[in-house]
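One chain of protein is taken out of this complex; the other chains stay put.
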Amino acid sequence: VDDERTPRQSWRDSAGTRVTVATVVRQVDLATTGTFAVEGAIAGVKDHLDIFGVIVIACVTAFGGGMVRDVLIGDVPPAAVRDRLYIPLAVVAGFVVFLLYKPVENIPTWLFNGLDAVGLSLFAVAGSQKSLDFGLNDVSSAFLGVLTAVGGGTIAAVLLGAVPAVLRVDIYAVAALLGGVIVVAGSRLGWRRGPTMLAGALCCFALRALSLWQHWNLPHH
Amino acid sequence: VDDERTPRQSWRDSAGTRVTVATVVRQVDLATTGTFAVEGAIAGVKDHLDIFGVIVIACVTAFGGGMVRDVLIGDVPPAAVRDRLYIPLAVVAGFVVFLLYKPVENIPTWLFNGLDAVGLSLFAVAGSQKSLDFGLNDVSSAFLGVLTAVGGGTIAAVLLGAVPAVLRVDIYAVAALLGGVIVVAGSRLGWRRGPTMLAGALCCFALRALSLWQHWNLPHH
Partner (left out) sequence: VDDERTPRQSWRDSAGTRVTVATVVRQVDLATTGTFAVEGAIAGVKDHLDIFGVIVIACVTAFGGGMVRDVLIGDVPPAAVRDRLYIPLAVVAGFVVFLLYKPVENIPTWLFNGLDAVGLSLFAVAGSQKSLDFGLNDVSSAFLGVLTAVGGGTIAAVLLGAVPAVLRVDIYAVAALLGGVIVVAGSRLGWRRGPTMLAGALCCFALRALSLWQHWNLPHH
């Protein structure tokens, strides 16, 4: 997708604009990788890990979801190890967050949650779009958008011995699902990709932010 | 295997009955997916997860083992995301179990364990058979049968912060191994597939049920 050495994984959208499409997915992927790396590093610093542990958690949070997605859709090696930018990006993010310990420790919860919501929204639409591009059906593409969005944070939580947000937080995977469904619906309705992904990400972010602000809950027993 | 869009992953058995074979593995896979989704959803309801968390655990329990198997044998995208039935089946199972909260809460342990034993038995034989069909050797096919059978429940337990049954329960993976070994032996001896898988599943179920009833233990220190 994003590497000249693997032409078999390229594609064209209905308008034939191959490069643009791959570039959009890759740029959203990279933005999310950076966002989640920063978030993972903050969690690691708050857990008093050493500098290498912080970088490990930054990488796991940033790559986990996208790697699982890429392995499941058959884009192997995954973008995170094929592309030259992902690993340095996550490592530098982890390093910088570790150095900025004092301000990081004082990051308010709403900012941390907002960062997480941005990553969730971007990965949900990038995951669904890439799955559609690799020929998966609609239901699976929305499902893989959710998996991409929640995968990294879930693995990081397991490593840190915490309950993953996807089980703990009420409106979390639901928001990612909304983003994925919008991308899938837009694809079926023939909308242009860029605006559709933007709309999906904004709706996902809005639902997550609203639920945080209003303390919305899903029913449980 | 189970999707007309991926002809490269089809196969023929010695009698040349390609469709039947794929259909049998798929049907056993689907039956197990439903069984494990119900079991996972019950575990989620008992853990007081919200409705989406229940569906997440239902999906993880139902898909985890088969997805790991499919990725390892090279059947990518895995059946769970390529086939249109798996995801809706697990989601509906999770939803229905959540709605039936009261009767679910009162499910006796023996019924819950019996459900788990059915899923274990079916996935052990389906996992071993599919691995053989993809050309893996005998030892690996039996091993992958066990992995398919215990994989989903193990990932779900890790997410819920519980000790996986495969480490906690004495005769568990051993029963799955018995089912896998019977499938592999039957394949070497030229037995017909359907009856062999049935025999393997029944032996696995019988061993698991007997060990539950008689409180059999494996040696430990």
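Going in written order, the chains are labelled A and B, and every chain counts its residues from 1.
To be clear about the criterion, a contact is a pair of C-beta atoms (placed from the backbone, for glycine too) under 8 Å apart; a residue touches a chain by one contact, two chains touch by 3 or more.
Here the structure is a predicted model, which means the values were calculated and not measured.
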item: Sole contact to the chain not displayed, among B:A37, B:V104, B:L120 or B:L136; value: B:L136
item: Given B:T61, B:S128, B:T154 or B:S187, the one touching the chain that is not displayed; value: B:T154
item: Residue numbers in chain B that touch the chain omitted from display; value: 71-74, 76, 134-137, 139-140, 143-144, 154, 158, 161, 163-164, 166-167, 170, 172-174, 217-221
item: Touch residues of chain A, complete complex, unshown partner; value: 5, 45, 48-53, 56-57, 59, 67, 71, 76-78, 81-82, 84, 87-88, 101, 105, 158-161
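What we mean here is this: only the chains that are shown with their structure count from here on.
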item: Distance between chain centroids, defined by C-alpha means - chain A, chain B (Å); value: 29
